Every structure is written in structure tokens, then in C-alpha cells.
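Of the protein chains in this complex, all but one are displayed in their positions.
Naming follows writing order (A, B and C), and every chain is counted from residue 1.
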Amino acid sequence: MGLSYLVFPGANHTRFEHALGALYLMRSAIDVLRMKGHEISEEEAESASIAILLHDIGHGPFSHVLENSIVPGISHECISLLLMEKMNMDFSGKLEMAIRIFKDEYPKKFLHQLVSGQLDVDRLDYLSRDSFFTGVSEGIISAERIIKMLDIRNDQLVVEIKGIYSIEKFLIARRLMYWQVYLHKTVLSAEHLLVGALTRAKELALQGEYLWASPCLKSFLYNRVSIEDFKTNGPVEGTPVLELFAQLDDSDIMSGVKSWCNHPDATLSYLARCITNRNLYKIKIRNKPFEENKVEAIRQKIEKYFGIGHEMVKYYLLSDSITNSAYNKDSQKINILFKNGKISDINVASDINLSGLSETVRKYFICYPKELDIK
Amino acid sequence: MGLSYLVFPGANHTRFEHALGALYLMRSAIDVLRMKGHEISEEEAESASIAILLHDIGHGPFSHVLENSIVPGISHECISLLLMEKMNMDFSGKLEMAIRIFKDEYPKKFLHQLVSGQLDVDRLDYLSRDSFFTGVSEGIISAERIIKMLDIRNDQLVVEIKGIYSIEKFLIARRLMYWQVYLHKTVLSAEHLLVGALTRAKELALQGEYLWASPCLKSFLYNRVSIEDFKTNGPVEGTPVLELFAQLDDSDIMSGVKSWCNHPDATLSYLARCITNRNLYKIKIRNKPFEENKVEAIRQKIEKYFGIGHEMVKYYLLSDSITNSAYNKDSQKINILFKNGKISDINVASDINLSGLSETVRKYFICYPKELDIK
Amino acid sequence: MGLSYLVFPGANHTRFEHALGALYLMRSAIDVLRMKGHEISEEEAESASIAILLHDIGHGPFSHVLENSIVPGISHECISLLLMEKMNMDFSGKLEMAIRIFKDEYPKKFLHQLVSGQLDVDRLDYLSRDSFFTGVSEGIISAERIIKMLDIRNDQLVVEIKGIYSIEKFLIARRLMYWQVYLHKTVLSAEHLLVGALTRAKELALQGEYLWASPCLKSFLYNRVSIEDFKTNGPVEGTPVLELFAQLDDSDIMSGVKSWCNHPDATLSYLARCITNRNLYKIKIRNKPFEENKVEAIRQKIEKYFGIGHEMVKYYLLSDSITNSAYNKDSQKINILFKNGKISDINVASDINLSGLSETVRKYFICYPKELDIK
Partner (left out) sequence: MGLSYLVFPGANHTRFEHALGALYLMRSAIDVLRMKGHEISEEEAESASIAILLHDIGHGPFSHVLENSIVPGISHECISLLLMEKMNMDFSGKLEMAIRIFKDEYPKKFLHQLVSGQLDVDRLDYLSRDSFFTGVSEGIISAERIIKMLDIRNDQLVVEIKGIYSIEKFLIARRLMYWQVYLHKTVLSAEHLLVGALTRAKELALQGEYLWASPCLKSFLYNRVSIEDFKTNGPVEGTPVLELFAQLDDSDIMSGVKSWCNHPDATLSYLARCITNRNLYKIKIRNKPFEENKVEAIRQKIEKYFGIGHEMVKYYLLSDSITNSAYNKDSQKINILFKNGKISDINVASDINLSGLSETVRKYFICYPKELDIK
């Protein structure tokens, strides 16, 4: 949940709790499918369990923030896989099948769908969990009921028609959680500050400036690390990159940012203080792009107010967009199983028009320091 | 919730609890609106509270069942009003304003909308309550949050744009609760049996047959009572009709039905035993009407199996339809208030297509005794 | 919960829900004990399940009220057993083992202890359930945790030392629920009114007076029925007594009482109206008996106020006592299993002094019509 605790004070739950929850739902799903007559061996059950337990292990602290700052272009899925492969070596090949399921290379395709798909146990867990801890009760879904309605046809997960209303509600809840929690404007504002601080820190580090940081964070500030480095596991200062990455946690980021409040670089210390003192940027959000001349006016105001050059404005002004799509009809579908054996996409099966849910909605936002006082 | 406890064993909550809950939400709504600067006098607040506390008081036991059997054509809204007027006399006119609000004759129209409208506190309470007690968790809505988003423009309730996702979710939840709970097929089957038993009992009573029944139930079995009788409060056996009706409760109906298990009339005792022993009719439900020739075949099978005449078949076979419409766009709208002061219908304001929710969906069902063994 | 809904409006849950809940806990307990290596055959598991499912089946409507009025001296345990034996015949002996467990005649004694003992699943279910539905949150216990701590030594249920705090809390919660819910003074007052109404009704019936009542209730009003009649299942008006008793439910009692509001007998109609209109007797409760001269003074005031004879005063004045004992150290003990294998009574094992919990506390109360206006 990254920085969302700044808006929802109860949202302090961890990825570890989520992994346990998703594991629990995976076991339930396997029980249900077995009871409906589908054969799932003990090894397959264990491997699917391992795959879900480890599916998020490649996330760094403040995941998307890091992907957009100090380890750009390196996806957590890719790192999850590298870590699983590392563990597979440590455990003499016992994770082989789990990895094949994770990569969708295992013949029983529905196992991969349970790990990663439009109705995977990952989503079923985090929607309810995040809803609970933020107090946004509309996100509550009946994971247990949806799982009871699962079945398999042609090696694909399907949902019995009896569960169609629960699926509709799941899609609506998902969309709502995105707008109200994951893409909450104050959370966006905070995340962009953190991206800025880390990006600026790395910029300074690569210029040879001194920056206080924990040893593992330092490795990623003072070195350009590519996905190739992760894969070949080339060393940085004597330790393999992957191991260094695995050592990183929230405390490295937060103690670093806090220490930068007094850094001589005006921009870095400004960003660090904004985050540490919860003095977040003002953010405006709307359905169409902001006019370029208006954005330019703000840009100039910023240069003047902060006495900075054009190339530094990006740390003070962010103009970007976000998108939300509850149901992606082009990727794996949610299939509904009718009593007569027919199978339809949820979009067709539902007696309400769900087209809105599968359309991608884009919103535009702009954010900048509050003290600029722009209306 | 009528007979729905036959399907959801926890659904034993009462109309009294619902009235208290709706009263609580009314007080919250009034607090919120006052805090937003709208003037609501103490008398208005009290009257709106009385109106919501009494809004359902005209419901008889197993409300819709009764309206379709022994007191046909007499709506509970009408009786609620008569009872309020009676109480108004008893309390020397103190319910005057409450009655005007209830009848939508009071100048501040939004007070009536809180009592009866597309977002009234009645619905806000019962959706959550019924969802909780049935265990159908998808019906849970955030009544508290919706109420916090309420405001008034041009004497009409509006919902701040921030609350739009909660409203979408409320409409989806409402639709889901109708299909999964209120119109649950087993509940339909049970209700139709009870309508049958009471209708047959009244038929026999009017023919002069002896029927055991509690005194107040007897009054409605042995007399044809019109809405005029309620209004003029003409007496039946010495007691005003309205008072007799107010005396009726679940125990009169259930003790009556139970005693009819041994009634000499084969049809009445059959229906009574089906209800008492939870031996419900089989019910089939689908999206298009059942073919008349198929229905006719069942009709003939019934005549033969039970050895009854054509005119009695209606007690054994029911072919009817149900409809569900979460949002009625033709009646009072749900209006969304944008930050710039603009107001739009939820259908327009939402970025998903809600047209499905405002379309009336009709389903067809047919039900008949299980022992007929028809495929 | 009898009439406690008059105090706790949410307490409308039923004995059926409780039986399902206790069954669920029984299955959990059996799973736990099996996992700890104790052999329990499928037949034993099923029989223990049947025994708990049916353990309360002999309760009439408003159980203790009935035992103190129209079916005096007939315990529900005894009737439960008779009904199980009846069902055993209907199911060709399949309940044999369940009955032996229920009667504590089965070799594995711990099975009986799960059905009926100081830590039986009956109590574990009803404490939590009643706590939940009344809103008296202090009664919540962790049934699930207690069950996980169960074990068996020498064919006796024991609780692992790790669970000792949960047991202490269970005993405290039980005591609290008795004083705050089961023996709530307003509930006591209501129950004594209902005992009075039914007792008076039977008195009148035996004198040959006409009383409206449902057929099965009538059988118990117009006939003296002994436990022998239940056992021999002698007929009353053509139907075996046991069957008649099984037909009785809340609706018979409540529709009867309601109809008696207009009965010519002044005492019966007074009591019936008090219940129907929730015009309950005033009740005073304290730790020592009320002085006889004070009680006598009230008695005389009642005779004068209601213009009744001495022998009728009992319907208007009740002076009695109630007792509460959370832990009965003389009956089956709660045994704690230490890590070294030693077993001690909870009283000894606990590091707080629980003697208070095993002492029987007696309170005295007196109740009479409010209109007497006695200070």
C-alpha cells in the first residue's frame, strides 16, 4: 500500500500478511476444485501454494516508487522470478513446478490463472484486505463465495452462473478501490514526492556527491543497475545485486529520506522535508488534460519562486495521468458457466451492461508545492 | 424478510430493529445536513424521525403475502398513513408535521426524500441489515459514508461527487440483494405456498366452512374487507377494522396454518402441510416465458395426480414473473453534485454505463409440487 | 432466549441456529482431537454430531416458562431423550450410539462431555451467540481457541495449560452473561408474567371455562399431562402426547396470550394485556431476602387495589430468588493439562483465586404491577 497510510492511518498491513492470506485462499480454491472432481496432485497443490506465496517477493519497498526512480525499468515480476530461481537452487530443484506454474509453462493452465489472472487469489485477497484496513467498506468482496463458485472447463477457470452477481460486485469493488484508495490523489501526490527525492538522490550520487544512506540503499544510488545485472547477478561492492535488492526494506528508504532533510542540495532537502513533515504537494485531478499554457505558467512561477533552472522544474511540478480499468476484456476473460454447460464472457452473461468496467478511464492530474498558491 | 429464514437461517431480524436503525440513520442525516448549513428546526427533525419510525407500520405479518391473499388490494403505505392519522388523534395533533412529510406535502421536500426516495434511509438501513443477517456479504453498503456525502440543492437531496463510487456500489448491491435474497427462488416458492394457503382458507371461510384461527385472523378470513372499511374504520364483530389489522402478527398466521394441516379440505391441508414441514414446491426460473403447452401439460398432470378439478389447479401450479430494477430513472433521480456546483443524474455523472441498472429485468418462473417429478 | 428480546431487540436468534452452531463446534472439536492422535471412528463422530444436534430438541417454546406452568415437572432433557428414541425407531436404530452418548452410557466418556459438561460445545456456542445478538460484548469467548486447546487424558476432556487464560475468561464471561442477560431483571419480570398467564389459563381450563387456543396448546391446557403420559405416549384427543408437544411453538403461545386479552376472567386478561402491551411488572432485586412484613403489606395493597381474594395474589406478586454459579466444582471438573503431564482442576491451576466463580451467588427479587406505586 506504499504511502497510503498518510491518508488512511489504519493501512499499516504488510505484504507478508497479504502473502499468508493469498496462500489461504489458494488452499481453499484447491479444496473446492478437488471436491468438484478435478484432479490436483499433492505436488501441484504445494507448487501452486509456493507460487502464490512468492508471487510478490520481487517487490522492493514502496514498489512502484522504486521502479520509477532508483531501479528504473526493472519489473517486480521479473525479480520475483529471479528470486524463485535462486531459492530453487538453494532447495535443490524443489521449486521447479512452482516456477513453471508462475511462468504459465505448466500444462494445467488453471493453476497459473489462480496465481495470476483476472480472478486470481492475489486480487481476491488484497481487495478485501485493503478495504478492511483503509475502512473503505465498499471494497469488501466475498472471496470465500467466489471461490466456492469456481470450476474448470477446458483447462480454464470458470465461475458458475450462481456466482455472477458476486463477480459483478468484485469488478465494481475493484474499480472503486482503485479510484478511492490506490489512486487517491493525496497518495499520488506523496508517491510523486518520494519518486522525486529518490531520483534526485541518485542524480546527485552519480555526480559523486556525498549522501547518507544505508549500505544496501547506497549500492542502488551510486550504481546504475540494469536488469542484466540482476540476471547475471553481477556484484556491486562485492555483493550480488539480487541479494542487495532483497535486503532493501522500508527502513532504508525512510531513514535515508529523513537524513536528507539537511542535505546541502536545496532540491533534495526540500523534497525530503516535504515527505518527512507530511507537507505534500497540492494536486488537481480532472477528466481532460491540463492546457499546456497553464502548465507553462506554473512552470515559470516555480522557477521564479524557488530560484531554480528549467531542468529542475520536474521535481516541483508533475503533470501526468492515471488510468483505471476494472476488467480487461482483451486479456484473459472471466468466463461464466451456465447450467446447460455453455460458457460466456462475463460481459455477455451479465444482464447489466458492464462495458463501462472494461473501458479504460483516464484522468489527468497536476501537482506542485502548496505555497505557490495557484488557483 | 417474510419467509426468507427458510433459506437463510440467520434472517430472523424484525421490522422493529429496522425501524430503530432507520431512525438512527435519519438522525445522522439531519446532523450532516445541519453541519452543511441547512436549517432544520427541532420540530422538523422530530417529525422526520417520527415519519421514518412509522413508515412501515402498516405492514401486516408477511406483508406482501397478505396483500396478495386475505386483504387484497390494500397497500401497506395506505395503512401506515391511516395508523399515523389515528395516532395523531391520540396525541392531539402532534404527528401533523410527520404526516405531511410522509405524504410529501411539507414544503421542505428533501425531508420526504429522506423518508421515501431512491436514497432514503429506509433502503440504506435494510440493505445493510438484510445483508448482515443473511450472510450475503455483497449487499453491505457504507450507509454512513453515503450519508456524509448528502447535501441539498434546490430543496432536493444531492450526493457530493466524492461519493459517486459509493452510490454506484449501493445500486449494484441493491440489485444483487434482490436477485439473491428478496427474490431467491426458494423464498418465492415458499411465499406462493403461503399465499395459496391463505387464499384457500378465505375461500372456504366465505363458503361458511369452519376454520380454526385466532380471533383477529378470523375477522379477515370470514369478511371481505375493503380499503374503504379501513378508512371509515367500520367495525367487524364490534372492533374497528384498523385495530383488528394492527393486532395481526406472525403468530396468528403461523398458528393458523399449522392447525390447518388437519383440515378436511384436501387442498388447504396439503398447502398447510407443505409450509409447516418445509416441503416446498419445486421452482424453475428463466429469462423467457414458459411455453403455454408445457404449462398446460403440467396442469393436466396435476389434475390427474391430485384428483382435482381445473379450478383448483391454481393452488398447485404457479406460473408468473418477477422484475428487478436497481435504479428507476423515471422516478425521483439520484443527483450528483459536482465541485463546480453543476448537478447531474447519476446515470450521466458515472464514468461507467449504468444503463443496465435502470433497465427493468424480468424473469419467469414456474412452481409446482416436487412429487410430480417433471423434468 | 425466551422473552429477552423485550430487553435486547436484536436477540431474535433461534434454537435452530444454535443447534447448527454447536454442531459446527462439535466437528471442530473432533478434528482437533483426532489430530492429537485420539481415535474417533466415523460412526462415533456422526453419533456425537447427532447427539449435539438434538440435545435441545425437547425444549418447548419459552422452555422454562412452560416447565413452570402448563407442563410442570417435565424436564426438557427427558423429552429430548424421548424424541431421540422416537426418531431412533423411525430411522431403524441409527441413533442408537447417539443416544448412548447423550445418556453417558457410551464407553468413550469424553464424547458425552463434549455434549454436556462444563466445557461442552453447547455452552461454547450459546455464550458467543447470545453475546453477539444481545450486543453484550463482554460475553464473547474464543470458542475456536478453547477447542484447539482440548485434549483427552484417561478418557476425560482436559485443556492444555496454554489455554488457561481463555478458560478463566470463559468462566467470567459465563457469569457475566447470567447476570446481565439470562437473569436480567426485566426479562425475569416478563417471564413471570407469562408463567402467570399460562398457569391461570390452565386453572380456568381445568375448571371447564372456554379459552381460545390453538389445537395443540388446548391439549395441554385442558389436560393434566404427566411425564408418564409422555413416556407411554398415551393419546390426548387421539394424538400421542409427545407428538402434540412437538407441534407446540412460539406462535401457539403468543397467539393464545394475545387472544386472552379480552377473556372474561379479570386476572387472565390482566396478565395477557401486560405481556401483549409490554406493560411489565416492576421488579426489585437485592442480595438479601425481602422482609416478610413488607411483602405482606404489598400483598394487602394488591388485594385492595385489584379487588381480589387472597388466593389470587400470587398472580400479581412474585417474591423469589435466583442463583448463579459460573463453575460448579462439585460436578464434572474443568481439568488443566500441564506440560509435564500433570492434571489439575482449574481452581488449583489458575494463579488467580477463582473460588468466587464456584460459589453460588443468590439474589432475591420481588415483582408486582407498576401501578401499585410502592417505594
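Observations on the model:
As a convention for this text, a contact is a pair of C-beta atoms (placed from the backbone, for glycine too) under 8 Å apart; a residue touches a chain by one contact, two chains touch by 3 or more.
Source: prediction; values computed, not measured.
Partner chains of the missing chain, restricted to those shown and counted over the full complex, are A, C.
Of the listed positions C:109, C:169, C:282 or C:301, the one in contact with the omitted chain in the full complex is C:169. The hidden chain makes contact, of the residues A:28, A:63 or A:214, with A:214. Residue in contact with the omitted chain (choice from A:250, A:296 or A:320): A:250. When the missing chain is restored to the complex, the residue among C:180, C:223, C:239 or C:276 that touches it is C:180.
Remark: the residues of subunit C touching the chain excluded from display are 136-138, 140-142, 145, 165-166, 168-169, 172-173, 175-176, 179-180, 350-357, 359, 361. Along subunit A, the points of touch with the absent chain fall at residues 9-10, 12-14, 16-17, 20, 212, 214-216, 247, 249-256, 258-259, 262.
In this section, only the chains that are shown with their structure count from here on.
Taking each chain's centre as the average of its CA atoms, subunit A and subunit C sit 54 Å apart.
Distance between chain centres (mean CA atoms), subunit A to subunit B: 45 Å. Within subunit A, contacts with two or more other chains are made by no residue at all.
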